[in-house]
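Note that one protein chain is taken out, while the other chains of the complex remain in position.
Chain lettering (A, B and C) follows the sequence in which the chains are written, and residue indices restart at 1 in each chain.
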Amino acid sequence: AEAKKLGLAVANLQADFFNQIKQSVEAYAKEKGLEVVTVDAKGDSATQVSQVQDLITQNIDALIYIPAGATAATVPTKTAKAAGIPVINVDRNAAGAPGDTFIATNSVASAKNVCDYIAKQAGGKGELIIIHGQKGTTPEVDRSKGCGEALAGYPDIKVVGELWSEGWHQDEGFKLTQDLLQSHPNVSIVVGQADALALGAAQAVKVANLGHKVWIAGFDGDVAALKALKDGVFDVTATQQTQGMGRLAVDSAIKLVAGEKVEPEQLQDATLTTKDNVAQFIEKHP
Amino acid sequence: MSSKPGSADLSVSAGEPRAGGLKPLFAALFAGAKGPLIGLILLCLVLSVSTDTFLTVRNILNVLDQITVLGIMAIGMTLVILIGGIDLSVGSILALGAMVLGYVVNPDYLGLPIPAGIAAALLVGGLCGLVSGLLVTVAKLPPFIATLAMMSVARGLANIITDGSQIVGFPDWFTNLSIVRHFGFISVTVGVMIVLGVIFAIFLNYRATGRNLYAIGGSPEVARLSGIPVNRLTNWVYAVCGVLAALAGVVLAARLDSVQPSSGFGYELDTIAAVVIGGASLSGGVGSIGGTAIGVLIIGVLRNGLNLLGVSPFIQQIVIGVVIALAVAADTWRRRAK
Amino acid sequence: MSSKPGSADLSVSAGEPRAGGLKPLFAALFAGAKGPLIGLILLCLVLSVSTDTFLTVRNILNVLDQITVLGIMAIGMTLVILIGGIDLSVGSILALGAMVLGYVVNPDYLGLPIPAGIAAALLVGGLCGLVSGLLVTVAKLPPFIATLAMMSVARGLANIITDGSQIVGFPDWFTNLSIVRHFGFISVTVGVMIVLGVIFAIFLNYRATGRNLYAIGGSPEVARLSGIPVNRLTNWVYAVCGVLAALAGVVLAARLDSVQPSSGFGYELDTIAAVVIGGASLSGGVGSIGGTAIGVLIIGVLRNGLNLLGVSPFIQQIVIGVVIALAVAADTWRRRAK
């Protein structure tokens, strides 16, 4: 069969990372002459189940599914498969009901790289604080894990404080960092688990006027964040291949509909991005 | 608008039901929601014409499935708003109820049978509601503050149970409750919502206690002077609203085959909106289950329809806002035209 | 309570201000919020003792910085709630205002000077508010529905401007507005909040129009019959609330050095909560800027304090709920003790 109409169920368009993927999918599908119907769950998995139902009602040929909620729900995948529609899971996969293929960044490894880099830059010592994402969510868990693995190799770096954001928002990053710096003015490393959090943290550091260099790490490689990185607002991030993942998702969909085989897992590396290599990503997001 | 004494008034309007006779069921059910009802019908007409999928049995069943959670919560919210209260905690109680269910039945935790889990969930929901009620009646907090506090506390509790992680996996028969369509068309969860709606509609219209809720909403002072146990009923209403929110959490668990502490976030506004779109007044004393059903359907159909039309998500937000305003404004125009 | 005729009443109670008499400024400012004020003071005491960082100049300035956005929005919300309304759209208008600012000033888009961007943002915010007002006064929608619709529409518009992406980078002098502390301690944005608070406190207490808002909230019909242009003032109040929400968006932009369409999500509840914690009644006619300031501070201090204490996020949710309930209940106990 030939794919004509794709359904795209996005977790939350208010997050730049998902919005990037959405834009990439839409642009690339247009190139390929496919129709895309996009729905936005606004972060709520129940809404997403409803939306997937609606997509199936519209006779889509394949579903690109970016699960909403803390962790991936199985029902959308099951429902789609029951209707004979191939599912391409992006970013998160459900343990009980995996998609026909799973496209994601290797979060643990990438987070490990980021933390390793920032630790090294800071000279392998100092006080570190972590601004976590929403507690208990897959990316929060994975990134904490990766970073923890890296920091295990730096005994002189002390994690003096960590706080959790509720919605990965930039203003939360600002407030949480500000509060942590209150109690720990000697902090020299800040790890933000997302670029938005890192940008907020950078602003808080700037406001605090600490009088010493503070190294700040982010994650995701949001378009806007990359520009900030270039300007030296913060120091390192891991650029996820949003454009690439979007294109890959569409290609996988075409293949799956045509009955071709696709790898069950297509993990992408997030490229460690610093001031030195950021220009190319601003030019063209991977 | 009192009908002229002695003259035969043949026009029966929903707003001002007909004198003396049997209050027509229809009028009683949709009291104050005729405008939104027109809005809903127009909406359905437009969608039937502009898509070829909206008016299919499968899609209509989908819409019913999709509104179950909102619908069950909105029943409880109708009671609360009727007595002049508001409950911001329903979304959090939903999450807490779902997490309690998961904790009790999942083999990694307590591993008890599902009915025990459901009972525990409803009990916890009822307790949360009762606490809100007591905060209102005993500590004399404004309902907004009492339930805002409960919203925060219940969410915290929901998160603490598993330190923020979800619990996945229920027996098949449980998830089938929301999937298998009996008699060819109705799932158990949808059935539960409909039965609850009917029960509460009857309760509000035909039971003395139900009418007393209207009196409390109209004026707690008058109700008290008339010998109605205002505080006791208020506590009950919040407790029932809590139980129904927890039940919505159970339904959601069946629907998602998993429970997570973040679910139901922001649902309070949706639920209140459905009730108010359905003609209820936030100052109390006015509202009906029928109206709420219309409110719930307007929200459900609107979201479904815009997805079917493939309207892009950002445009959807604008359209939803405009349609909600229009649906409720229809009531003003209808009254004015009279 | 009311003083005996002719007797000198030395005890000034905040609850019933001596309207005619020399209304002590303190009483006027914090009318109805004495309980929460006690709550705030207790909270500060507890935090001063339990952390060594809370009671430092730097931290207090931080708290002031952190509450600016909420504080500015809460001023507008106070007006709206005073006249018996409610505004759910402030969070969305904040985002829309910020996006308009970004769009107008960012070199990738229009690239105009900042003042033009600010003017455009405030204008758009004011227009949104005005539309809400007209929906209330002309289309006779309940404020809840009118502003819920606006909440959805404004969020949609904020998203459409850049198709959901954020805009980063403002001139340094602009972000410095929220960073550089003049006279050694106050940033321009905090200054703006304080000045606005003082202006609106004076307006509400000492301007005829301000007093009229209280009358509208107390009874719109009595106000109308007394010759007060109820509809016109209502429109103005919503418009002002919109302008202030957009201004909060501008402040947030300066604070974060970026704008994003998702900002301000869920702020409406925080803002309303701050106003109600500050002693305002959602049925209108009761409230004050001083009370709102207390409400804003309680929320701000609480979050800051819990972070300083390093309380885990889930426990924080529970503590926040409990403290809010206690702070408001303090008022009940205080009255009862009298």
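We take it that a contact is a pair of C-beta atoms (placed from the backbone, for glycine too) under 8 Å apart; a residue touches a chain by one contact, two chains touch by 3 or more.
Just so we're on the same page, contacts and distances are computed from a predicted model.
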{"item": "Options \"Sugar ABC transporter ATP-binding protein\", \"phosphoenolpyruvate--glycerone phosphotransferase\", \"Oxaloacetate decarboxylase beta chain\" or \"NADH-quinone oxidoreductase subunit N\": UniProt name of the undisplayed chain", "value": "\"Sugar ABC transporter ATP-binding protein\""}
{"item": "Chain not shown, its touching partners among those shown", "value": "B, C"}
{"item": "Which of B:48, B:137, B:219 or B:332 contacts the chain that the document leaves out", "value": "B:219"}
{"item": "Given C:47, C:145 or C:286, the one touching the chain that is not displayed", "value": "C:286"}
{"item": "Sole contact to the chain not displayed, among C:191, C:229, C:266 or C:310", "value": "C:229"}
{"item": "On subunit B, residues whose C-beta touches the chain left out of the figure", "value": "1-3, 5-6, 9, 16-20, 22-23, 205-208, 211-212, 214-215, 218-219, 221-229, 285-286"}
{"item": "Those residues of subunit C which, in the complete complex, touch the missing chain", "value": "1-5, 7, 16-23, 205-212, 214-215, 218-219, 221-229, 285-286"}
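We take it that only the chains that are shown with their structure count from here on.
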{"item": "Where subunit A and subunit B are represented by their mean Cα positions, the distance between them in whole Å", "value": "35"}
{"item": "Distance between chain centroids, defined by C-alpha means - subunit A, subunit C (Å)", "value": "34"}
{"item": "Shared-contact residues (touching 2 or more other chains) in subunit B", "value": "159, 163-164, 266, 313-314, 316"}
{"item": "Where subunit A touches two or more other chains at once, by residue number", "value": "13, 135"}
{"item": "In the complex, subunit C residues that touch subunit B", "value": "88, 135, 139-142, 144-146, 148-153, 155-157, 159-160, 163-164, 266, 269, 272-273, 276-277, 281-283, 313-318, 320-322, 324-325, 328-329, 332"}
{"item": "Touching residues (chain side subunit C, partner subunit A) in the complex", "value": "51, 53, 56, 58-59, 62, 65-66, 69, 159, 163-169, 175, 178-179, 252, 255-258, 260-263, 265, 303-304, 307-308, 310, 312-314"}
{"item": "Complex interface listing, subunit A residues touching subunit C", "value": "13-16, 19, 23, 135, 161, 163-164, 166-167, 169-171, 174-176, 178-180, 182-183, 196, 199-200, 203, 206-207, 222-225, 227-228, 231, 233"}
